[in-house]
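The structure under discussion is supplied below as structure tokens; questions concerning it will follow.
Here the complex is missing a single protein chain, while all its other protein chains stay put.
On to chain A.
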Amino acid sequence: MKENTVKTFKAIVMGASAGGIKALGIVLSAFPKDFPVPVLIVQHLHPNSDSYLIQMLAQQCALTVKQADEKELIHASTVYIAPPNYHLLVEEDYSLSLSVDPRVNFSRPAIDVLFETAAYAYRDQLIGVILTGANGDGSQGVKLIRKLGGYLVVQDPATAEAEAMPRAAISAVRIDRVLPLEQIGPYLVQLINRGCQL
């Protein structure tokens, strides 16, 4: 095999809405403690919700799970959750920033904002994952990830509590893998460890 036939990845971005809390728990539970990339997540939440999502996911996941802080550097083996009522953005120096810009797709945080900025930062070394949700957020983001050479995984709508969001992503652009919820976590672990065959 030639040296450049396997692509490696530097980060995963994940978007979820209705039904997402449960789905995220299932996906993240597959990741080992030494998972060598960061995972950045936008889950639509009520603006005033507290940090129960983080506590819940921390219990189900071997990685460090934390709310994203303004200007912090992104580290491997860490799950960053967008704070309620703030957009989460990735800077091209691999740090995080927050914004209170207007809602995008009626949401703040918006999946599109995270995905688009992460696409510019990680380009073809980014994996974008769309899970269950009842809206179209993330569709613009997956388009840009595709355009810049990243890899896309979407939850099979048949296994989603709300199928609109995965469906919107699938109809927006070519998706590399559409998988049932249970298989997404193990597949991502495989993808990160072995890269993807070109």
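The rule is short, and it goes like this: a residue touches a chain if its C-beta (ideal position, glycine included) is under 8 Å from a C-beta of that chain, and two chains touch if they have at least 3 such contacts; residues count from 1.
Operating definition for what follows: contacts and distances are computed from a predicted model.
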Listed names "Cytochrome P450", "sn-glycerol-3-phosphate transport system permease protein UgpE", "Chemotaxis protein CheR" or "Activator of 2-hydroxyglutaryl-CoA dehydratase", with the criterion being the UniProt name of the chain not displayed: "Chemotaxis protein CheR"
Per the touch definition above, residue among A:T8, A:Q60, A:S77 or A:S99 touching the missing chain: A:S99
Candidate in contact with the missing chain, chosen from A:F9, A:F31 or A:Y86: A:Y86
Touch criterion as defined above, residue of A:A62, A:L148, A:A164 or A:C196 at the omitted chain: A:L148
Residues belonging to chain A that touch the chain removed from view: 69-71, 83, 86-87, 89-92, 97-102, 113, 116-117, 120-121, 123, 148
